[in-house]
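For reference, the structure is listed below as structure tokens.
Rather than the whole complex, this shows some of its chains in their spots.
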Amino acid sequence: MRFGVDYYPEQWPKSRWDQDIRLMREAGVNTVRLGEFAWSIFEPEEGRFEFGLFDEVIEKLAGAGIAVILGTPTATPPALLVAKDPTVLLVRQDGRRVSFGGRREYCFSHQGYRGHSLRVVRALADHYGHDPRIIGWQIDNELGHEGSDQCFCEICRHEFANWLKRKYGTLDALNEALGAVFWNQTYSAWDQIPLPWPTIGQHNPLLRLEHRRFAASQVTSFLKMQVEVLRQRTSGQFVTHNFIQPGPAIDQPAMARELDIVGFDNYPVWGESSEAPEAWQPALALDFARGFANRPFWIIEQLIGAQGWDVLGYLPRPGQARLWAAQALGHGAEALIFFRWRSAVFGTEEFCHGVLNHDASPGRRYEEFKAIGKLVKEFEQLAVPGSAGTPEAGRVAFGWWPDNLWAWQIQPQSRSFSFQREFDRFYQAFFALGAEIDLLPDDRLWQGRKLVVLPVPMLMRQEQREALRAFVERGGVVVAGFRVGVKDESNRVVESALPGGLEDVFGVKVDDYEALDARQTVNLHLANGDVGAGSVWCDYLLPITAEVLAVYAGGARPGLGAVTINRFGKGLAYYVGTALDEKTFSFIAKEAMLRAGLEPFVLPPGVEVRRLALASRSGLPVYMVMNHKPDEVAVNVPGYGEVVGEPYGVQFVGA
Amino acid sequence: MRFGVDYYPEQWPKSRWDQDIRLMREAGVNTVRLGEFAWSIFEPEEGRFEFGLFDEVIEKLAGAGIAVILGTPTATPPALLVAKDPTVLLVRQDGRRVSFGGRREYCFSHQGYRGHSLRVVRALADHYGHDPRIIGWQIDNELGHEGSDQCFCEICRHEFANWLKRKYGTLDALNEALGAVFWNQTYSAWDQIPLPWPTIGQHNPLLRLEHRRFAASQVTSFLKMQVEVLRQRTSGQFVTHNFIQPGPAIDQPAMARELDIVGFDNYPVWGESSEAPEAWQPALALDFARGFANRPFWIIEQLIGAQGWDVLGYLPRPGQARLWAAQALGHGAEALIFFRWRSAVFGTEEFCHGVLNHDASPGRRYEEFKAIGKLVKEFEQLAVPGSAGTPEAGRVAFGWWPDNLWAWQIQPQSRSFSFQREFDRFYQAFFALGAEIDLLPDDRLWQGRKLVVLPVPMLMRQEQREALRAFVERGGVVVAGFRVGVKDESNRVVESALPGGLEDVFGVKVDDYEALDARQTVNLHLANGDVGAGSVWCDYLLPITAEVLAVYAGGARPGLGAVTINRFGKGLAYYVGTALDEKTFSFIAKEAMLRAGLEPFVLPPGVEVRRLALASRSGLPVYMVMNHKPDEVAVNVPGYGEVVGEPYGVQFVGA
């Protein structure tokens, strides 16, 4: 397995390099990432390239048996390039052009910037593309992060119109899709189409969605442009990119298709975190990245210490960084590269703490890093990295697709709605029942599954409705959140009863719906006699053929259904009409797992158990038990009985 | 009576029209509003007009006996027009020019835009101006709403200077009024005068007030320009405009004077509403519109379902839309047009729910709409629409004038001050005592009244001070809120003791004053032995001839008066020096009503009783009793004893 660090030799005197590499080796490092912000080192003047510094350090690393991933440095354009043509800089939605001085300040639509990027990537590929010490390439860095995903400049306005023209062919088709007749927005020329800048009132929902689709496509094409250069000019080297947690308007599945390996930057806490996350939070992020990857999945930046720019987030407790490393392995990471080797003493990220202290001393974090190196070795003995112990049919598939997320971001409909939180709510319910979960884009969602969960699938294309119908008909179990199928691909409200085109599958009609604010809840009477609570949103369900599992005891339409189950074909379809409290969700999720033939396994809060790929000597599976809490906890592991987890501890049961 | 809907035939296939019109007829519709956002349907290319689509639908409507109000489409300029000259777009205070893509994005001062507006209105008037199927015209749509009231562009800067020149004649006069000597702001040329854009520190209070007056005058002149076209080119058709609740910097009374009918858009809840309003809240809005109208007053957009753009507000409970319709009738509306016929499936307002569902089915809201149609018929049997059952002298007159509102918005003086909330406080106190209330601009305030209420009349012109003095002298009762007469017409602090020029009328001197923040209150000892509380502001009153009704028991000047009453001439003047709690205000308001010879009639919370214009068979008045609460409630109706109100119910007592 690859175990390593992100290394910035250019930030330290050469005299220090040998000592750094010695400490790396002692900790078991076999891989480093280099160079992803070093454009001006590689190209000190436009067109003049120098590789000496990196050649030298790569040679030293090779001498120590350490392989290199090289970053293309396009995330940080040289100052000269920006000074010569400030139109490369991104324009924010408010019309302000950003300044040089951060990173990723560039516009993805800018042909000049694309040209500069091609030049430097070609030069790097020509120099390092056949060098066996370089095992692979990382494109740019965290594309779309920190508000760099959407530019609102005039070039983008022009490119957006071209993109719409390619997509719709005629203005009539575009106007028809937009419903441009509303508020007299019919366009008679392509160059009349605005970006969704501030206006009086609010822009058309489809215009806003298409702008996100366009922006995401620009990011993908920028990535693809670089990948193609590398494909042409290198050999035997993989191409990756380091993605971050869900958020920016990028199309991760489309980007992943261009890559050999999907990289992920795994920061369970960052500057804005005051507390440690719940166990399921980093788990979700890892499952997300593994899910859209559909290919080997590496951690390219893994947290080792407290992080932050102008403010610092939560300080990981002793052992906690090791715990999170184990969790990444348990969720399928086939490599663990830590950010970063030594803590920077200058620049924006001087409080992103690395393995070594600012003063270069190997302190508490270095010791923990060494312990993680040992854990990686141990893990390799017990598991096939990247392979899950549980077969696909035994896992729960969660479906998501970018334009549903974007449609919700554009029209949250309830002031207390957050796509992430509603998604979390579903994930957390199944996680607490020990389910192994795959978060999958819709094109790989249904095959070979017993149980598919669709949190708040508002925007559905016709083929998605059909796939859902076919899956249930054939015997699958579906659990779907509220606002099911309200919107079509054009972000228009469907012209059929809700759930749009799926009345028969769910056996209900949504007779009314209501947004709740952050302080409002509605009581529910559950089929098991308990009382639950709904929040955020109420779909008031009129059962047609469905059975009601939870009834509203308040709200605008008491007596109507809040959660229903319907037999359709050979399968079952659950409709969850409101944001359920944890206990109620647990009842529903358990029901659904049992009906799908999956075994729920109730975990104590904060405990996570992953079944590893290899069997133990006794023939039972090997389990990795992780305790995310600061106190000891006892957990019953199937076949092994009670196991006591140390605070922040990682144990291999059956090893 | 006019009963109908806002209809957008251009948004649906023609094949649907007959079915729509059939359903309208079945519900009793006799009127629709059409066309107010359809500029590009009427004028697909500059100067080329087409009326076919609307001709066709008007013919069908006429065939069904449904009359038409036609909107001038100037709220939504065509994309081409904006693309040709982006300077038609409004500039926000922060200097950002807004984008095409919403509505009312135009600058009222733009001569080019005025020219385009004239062209389309003339063409419409020439085509429809003598068509008997068209009963009237609506100008534009909700002028000034959503931040469209004030533009800060260079054209406006120029026009503002011209406006000041016309008003003041000389720079010396302007400088003198401004007190421009303060902070060296003396202007030596008209084009030096800024708009109140962001500066270091804060702009001159009169400059800010004049800018609001100017902005409001631009809106009025834009309205007037269109009215004049219609007066010249139409016959037998009324002209109206659909106003919204108080808020924008527009001069509603001045605008109303140009119209035949005042329209009002009555939305008791909207996207930002989490809860149903209190009974008095829509009542105040209706009384506001009827008050400044001084002519027939129609509801042009009445709510039928949940509303909102990107988020949805409160979902009206079954029966609640009918209740609010009844309330509008009870407060004098002579027509009820509902927004909108079918819920849109595209565009910004797809969650502004209309009478029909998105899928065109007539569901719960259509049934309620039909019930409202019946209620309208019933009401017509019992009342003369638009006429109140209680004569003017028996009603309480509340005074307001725009520049007092604007002066307060410019200098709220207390961080917890909101003009609307202080106005509400007075209104609510009298509403809870069953008072019928007229909210009147100051030019129609005094005539024929016994009791006049002036919430927080800070800015008073000299003639207003004199009118108040004369009214009390002649025997009237006045209740005035705090900061009485502090400012003159030039938004300067008066150079006489407070209350400015009215010491003798109120019989007090304001010896000190204090702003309270949102968490601060001051105890009061009341003349009736109770303890009350003041908030927001304290005027510390030194009685000269007045009697003290409430004394401060805390604050900066304990022992001074908080509420006083003074006999002046034949009348009485109450000074309310602080924001009173509900109970204390009830005590003062009851006192004042009794002293003015009005009969208070204490209503249970949430209940509203309106006396209708016609007598019952028994000779007693007919009352409409409305229960705004979700529970049954009993109310004593004079002459009829206890009446039980159903949840959200409307009853005609004596009918």
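In this document, chain identifiers A and B correspond to the written order of the chains, with residue numbering beginning at 1 in each.
As a convention for this text, a residue touches a chain if its C-beta (ideal position, glycine included) is under 8 Å from a C-beta of that chain, and two chains touch if they have at least 3 such contacts.
From a predicted model like this one, the values you see are computed outputs, not experimental measurements.
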We see 2 chains here; how many are in the full complex?
-> 3
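Following the convention adopted for this analysis, only the chains that are shown with their structure count from here on.
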If you average the CA atoms of chain A and of chain B, how many Å lie between those two points?
-> 48
Chain B partner, complex, touching residues on chain A are 94-95, 178-179, 181-189, 191-207, 410-415, 417, 490, 492-497, 511-517, 519-520, 556-557
Complex contact set, residues of chain B against chain A = 8, 10-11, 37-41, 45, 73, 76-80, 82-83, 90, 92, 96, 98-105, 146-148, 274, 306, 308-313, 315-318, 343-351, 357-361, 363-364
